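Please see the structure below; I have some questions.
The complex is shown incomplete by one protein chain, all other protein chains being positioned as in the whole.
In order of appearance the chains are A, B and C, and numbering begins at 1 in each one.
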Amino acid sequence: MTAFVSLADAIAEHVRDGQTVAMEGFTHLIPFAAGYEVIRQKRRKLTLVRMTPDLIYDQLIGMGCAERLVFSWGGNPGVGSLHRLRDAVEHGWPRPLELTEHSHAAMANAYAAGASGLPFAVLRGYVGSDLVDVNPDIATIRCPFTGERVAAVPALRPDVAIVHAQRADRAGNVLIEGIVGVQKETVLAAHRAIVTVEEIVDDLMAPSHNSVVLPSWTVDAIVEAPGGARPSYAHGYYRRDNAFYKNWDPISRDRDAFRAWMGDNVLGATAATHPAKA
Amino acid sequence: MTAFVSLADAIAEHVRDGQTVAMEGFTHLIPFAAGYEVIRQKRRKLTLVRMTPDLIYDQLIGMGCAERLVFSWGGNPGVGSLHRLRDAVEHGWPRPLELTEHSHAAMANAYAAGASGLPFAVLRGYVGSDLVDVNPDIATIRCPFTGERVAAVPALRPDVAIVHAQRADRAGNVLIEGIVGVQKETVLAAHRAIVTVEEIVDDLMAPSHNSVVLPSWTVDAIVEAPGGARPSYAHGYYRRDNAFYKNWDPISRDRDAFRAWMGDNVLGATAATHPAKA
Amino acid sequence: MTRTDYSPTEMMTVAAARALRHDDVCFVGIGAPSAACNLARLTLAPGITLLYESGTIATKPDVLPLSIGDGELCETAIATVPVAEMFNYWLQGGRITVGFLGAAQIDRFCNINTTVIGPYASPKVRLPGSGGAPEIANSCGQIFIMARHGSKVFVPTVDFVTSFGHGDGGDHRSRLGLRTEGPSLVVTDLCLMKPDPETKELAVVSIHEGVTRTDIEEHTGWTIRFADEVDDTPPPTSTELDVLRDLHARTARAHEATL
Partner (left out) sequence: MTRTDYSPTEMMTVAAARALRHDDVCFVGIGAPSAACNLARLTLAPGITLLYESGTIATKPDVLPLSIGDGELCETAIATVPVAEMFNYWLQGGRITVGFLGAAQIDRFCNINTTVIGPYASPKVRLPGSGGAPEIANSCGQIFIMARHGSKVFVPTVDFVTSFGHGDGGDHRSRLGLRTEGPSLVVTDLCLMKPDPETKELAVVSIHEGVTRTDIEEHTGWTIRFADEVDDTPPPTSTELDVLRDLHARTARAHEATL
């Protein structure tokens, strides 16, 4: 059942060295505050899972938290490379990073399979792609009715899912609105789930009977973390800080500039303070 | 692209003898008006697909429109049997009815596979059930990663999907709210789709960014048919006529009573008039 | 305070409701299970979570639905999801602790038939079919079965296994790869039965007030076993009966009224 806890306590209790951790949020609702706290608590040897490693994964990787990345697109959207990710892959700095690389369709289906208690997902995908040669987690199976071949990937079942949402009610039900990404699937696929929210409210005020809701008993920890998705955005609360994304490029190109920025803005901060500017 | 047409024209143009037709609506939004029109236009040798054959399928079967039923639960919900379905299966009246029988989970996944362009769906299901022995469309496949065995069923790809929805806008986008069932999957799985709606409006007024919407280019014909789901219900418009369901039981038990009722209420009616009482 | 002015069906409903816990997440079927689950919610297990296969999650209906998808279920749910999602993410995903099943026929190992009486190809009685039952039986943490006690229902061999219970007994479930407990309780209008921990054959564990062992034996199609210790089922309390009857009265009024 859901516990309402501080961000520091949520990470301390649920995220351990060596675990597989998925922080999701498709451009929208990226759980930055939680990622910063993982960095502050110096987790190591994590397998980080995420369709679109964003700035927060660039930072986790650059700070040496990760030993493997499971992903499908690792860039700074609309800007360019994730330079810390590149430095880890190209030069092993600060430590080597192993890659398990998928397509978006495969990752999304692998989460859905995990949420569904299935061992694998099937998709029409990867036809003719060399990804099949570099990722042993891509198999081919045959349709028992038509004989057609389709791709199969193992279900994703992270140890911990971390997502950010607009709000939770006091019973612990969580509402996600707008671009909902793969967050619901990620939470349901994971063994444990931490949700940071903009606010905790008396009434969830779901706009529709069919709104995307994570019921309380699917979430282990809820953390009130207003602004917790910045510099990404929270629909209905604040916009994407596009300037932050652009400014990150020069900071992240240089190892020293990166470390200085992390020291000033993350390591020297607490869960209550949140980097406002890059 | 969507055409706005009369119910008679929609059925005349899109539903042909011998086709596979899926009319869906999970208790809610059952497309009764469209079903009545199929009966009036005397379609024959249809393969009728529906998770929960309801009174409208009882009537279609009793009027001799169907030669096969693909389904997972055929009853009068909360009341008892579908007597016309039983009469067809037990006594071949008015003609024999072949059955392709699934579980709900398999049917729902088979529609989703159809909507997804996949040849089959996988599920953990049917373990130990004799349905495997009577339905050749249930196969077993092995997970290429864990070796576990799971069930597989072929995708459903009906020739025509018919569903009822709350409203459409003048561009042809359709909104479904409340218990949304498998209607979206059914429409996307089918080669053609007819949607009857309570009203056609200037603004769809979807309550949420994440509302269930069928965009115009996925629907072939939209028919304004207020009350078109009665005696089932349309959330936000009218309630389920539980009395109709209860009263159907004695009518449908008797072949003559059934035929008389159909003559009075369906054959003698037009698409504009709709049986109000059973 | 207990009462004596109750029907066997009310006893059955009350006994099933008592088996539910505050933290259960139930996949509810229409009819008797729906009454029992909502009675539990309105009495001893207010925190219970009820899901119906129409996609309604954590619903709190004020009246009992006639169908599995009445508007009442959606209006009082915290969310309503597509049916495919309900079966995949919620049922198959292993998020349901208790599933309820009814039965037209049930054998001593809790295998259930809701498909057909007689041969499948030439049925004597065509029943509604499986609905969600095969996967409910496979995927819920445990299964509670509710049925009226009679020798046409509790049969030596079911004509068709719609939903797998304990198969031939023993470890048959785990041999088929099932990780869930399967049927763990059968509630009838005469008694409560549970599978033997080893053999998985049903045995009577509690007998309702005014019912004799002979009554149960006569209404069971096989030689029914009795557990070493058989309890007396406590009769319904005043509160249980009042809440249940209020619920049924509200339901009757609501179902008569249509817009």
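Please note the rule applied: a contact is a pair of C-beta atoms (placed from the backbone, for glycine too) under 8 Å apart; a residue touches a chain by one contact, two chains touch by 3 or more.
This one's a predicted model, so the numbers in the text were calculated from it and none came from an experiment.
Across the complete structure, the visible chains that the omitted chain touches are A, B. The chain omitted from view is touched by exactly one of A:11, A:141 or A:182, namely A:182. Residue-wise, the contact with the chain that is not shown comes from A:51, picked out of A:34, A:51 or A:225. The chain omitted from view is touched by exactly one of A:105, A:171 or A:201, namely A:105.
Contact with the chain not shown here comes from a single listed residue; of A:6, A:27 or A:41, that residue is A:27. By the touch definition given at the top, chain A reaches the unshown chain through residues 26-28, 51-52, 71-75, 77-79, 81-82, 85-86, 89-90, 101-105, 108-109, 111-112, 123-131, 134, 148-149, 178-182, 184-185, 212, 233, 235, 238-243, 245.
Along chain B, the points of touch with the absent chain fall at residues 1, 112, 115-118, 173, 184-185, 188, 204, 206, 209-213, 215, 217-218.
One rule holds for everything that comes next: only the chains that are shown with their structure count from here on.
Comparing mean CA positions across the assembly, the chain most remote from chain C is A.
One finds 39 Å separating the Cα centroids of chain A and chain B. Distance from the chain B centre to the chain C centre is 28 Å, each centre being the mean of its Cα atoms.
Residues of chain C found to touch two or more other chains are 74, 80-81, 88, 92, 139.
Looking at chain A, one finds that residues 117-118, 206, 209-212 touch two or more other chains.
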